[in-house]
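First comes the structure, then the notes that go with it.
Missing here is one protein chain; the remaining ones are kept as they sit in the complex.
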Amino acid sequence: MYIAVTIAILIAIALGLVRAFRGPTLYDRIMAGNMIGTLTVLMVAVLGFMTGRPEFLDIALVYVLISFVSTIAVLRVYIIRGTMDSSSTGSGKE
Amino acid sequence: MEHLVDIVLLGLLMITGFAIVRMRSLLAAAMLTSIYSLLSASLFVVLDAVDVALTEAAIGAGISTILLLATVALTTDEEKAPRHTPLLPLVVVIATGAALIYGTLDMPHYGDPAAPIHQYVAPTYLHDTPGVIGVPNVVTSVLASYRGYDTLGEVTVIFTAGVGVMVLLGYRLRRCNITGPGIRNLIVLRVIAKLFFPLILLFALYVLLHGDYGPGGGFQAGVVFATGFILYALAFGLGNAQRLIPRKLLRIMVAVGMLIYAAVGIESMLLGGKFLEYRVLADDPVTGQRLGIMLIELGVGIAVASVVLIIYYAFVSRHCQAPEDM
Amino acid sequence: MSELLGHFNYWIVIILMMTGFYIVIARPNLIKKIIGLFIFQTSVFILFISMAKIEGGTAPIIEEGISVYSNPLPHVLILTAIVVSLATTALGLALVVRIREAYGTINEDDIHVQDEED
Partner (left out) sequence: MMDTVLDVLSWIFLLGGAIFLLVGAIGALRFPDFYTRLHAVSVCDTMGAGLVLVGLMLQGGLSLVTVKLLLMFYFMMFTGPTAVHALAEAAMQSKLKPVVDEREP
């Protein structure tokens, strides 16, 4: 059962990576990064149960905090810059 | 099953690496670096290195990425195309890679219990730790007790890096209160930051104190602690964060952290042991070991947290000097 | 097949290492170079941790009823290395910021041109 969930999470991470590579706007990449963060947290939690040592949830907790703070940091840096590259002012359509 | 996860994660890492090479926007490359680091951290969990996974996530995906982003914000986002053709570097890289792959053919297989690396000191550490040191986490016991000298050297490296960044990026106290116009309006973010800030600090304390029993320890706790303050600075502006924990205090705390570590060593010498020989610290050798480990983890935590915050302040307050970049 | 599985980790690690190496030597942008160094460092971490893994072992936290643990020594070394990598990254980035202020660019080619003009 854990195996099925792990495989689903791995596939979802791969799909998220594709979105992170394709962009097209920077916001899409940040969004994909955030999603991969969530998925990684879940994968670590499920892996802990799968290997029979669920006390490793501490790691997953740290991941939650870190991925949140880094998402906010990216946004703030981007707002400070206030400059948009030409690709990100478009309609967001590929 | 673990093999499968291992192989898939390595494949994803490889794809991410190639994507970073091709990415022209530096902000996007920094984002991908963060993803790369997060993926490698989960690979470490699969490979049983839980302490390393915790550290890599906190440092690689967290602090390093934030510093990269701050640098990109201070400089430029676009990467110019290189002037030279990439032919020569490509040849060098492929030749080196081929030589290294040839070298791996002699290496013991992955996961082989008979490999030479598993024969010498590691079994001793695993066997002796419960009786001699008395903490279940062998990584902590090796880090803080058996190889305490290394860790002292490492804290010195961190200290030096903090001093170096301070020298390079300005030392003066500046009143600086920048909050991006967008973030100022984000009431939700401010409320959440207010709600989370104490929880993160509490969690850092848990990571510090629980390092004997599970993944965690001084380094990780220090970084998590600093992350809490970074979240505060992101939501409420750097000026408010500096009012909360001023630079002067941080500069003192770095030294205090290092001194706690060194003082434990000297104390054990005064009590008749060798430098950093914790078992003389208490009547019972095992209690002495645990006390020594706890104290030096505390020192490491204080030093790392203040160095990370000093570096963060130094990078972000550069924005005040260059108003055209804001 | 066992040859492939037995060395798969090492080979991917070397490919990653070479990716980082390529960025460092082929890209003139200094921030990109630091990202390349970061990739290189992380691949070295993965190499060490792969060597520490024992088939069927578990994380080196002693517990009743478990007898096979992975090797804790590489974990300790890499934990140290990760913290040192933070130090090198921070110093490198601080240097990049200063170079940008002195030269107005972070492109290595442009910096060489400016140096030759002086």
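Think of it as A, B and C in the order they're written, each chain with its own count starting at 1.
The criterion applied here is as follows: contacts are C-beta pairs under 8 Å (C-beta built on N, C-alpha and C of every residue); 3 or more make two chains touch, one makes a residue touch a chain.
These numbers come from a predicted model, not from an experiment.
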| item | value |
| --- | --- |
| Touched by the hidden chain, restricted to displayed chains | A, B |
| Touching the absent chain when the full complex is considered, from B:V165, B:L189, B:L250 or B:V264 | B:L189 |
| Touch residues of subunit A, complete complex, unshown partner | 1-2, 4-5, 8-9, 11-13, 15-16, 18-19, 25, 27-28, 30-32, 34-35, 38-39, 41-42, 45-46, 49, 54-55, 57-58, 60-61, 64-65, 67-68, 71-72, 75, 78-79, 84, 88-89, 91-93 |
| Absent-chain interface as seen on subunit B, which is shown | 181-183, 185-186, 188-189, 192, 195-196 |
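One rule holds in what follows: only the chains that are shown with their structure count from here on.
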| item | value |
| --- | --- |
| For subunit A paired with subunit B, centre-to-centre distance based on mean C-alpha positions, whole Å | 20 |
| Residue list for subunit B, restricted to those that touch at least two other chains | 30, 50, 70, 72, 214-215 |
| Per-residue multi-chain contacts in subunit C, two or more chains | 58-59, 61, 63 |
| Touching residues on subunit A, where the partner in the complex is subunit C | 51-53, 55-56 |
| Subunit C residues within the subunit A interface of the complex | 58-59, 61, 63 |
| Touch list for subunit B against partner subunit A, complex | 1-2, 5, 8-9, 12, 15-16, 19, 25, 27-28, 30-32, 34-35, 38-39, 41-42, 45-46, 50, 53-54, 57-58, 61-62, 65-66, 69-70, 72-73, 77-78, 178, 180-183, 189, 196, 200, 203, 206-207, 210, 214-216, 220, 224, 227, 230-231, 234-235, 319, 325-326 |
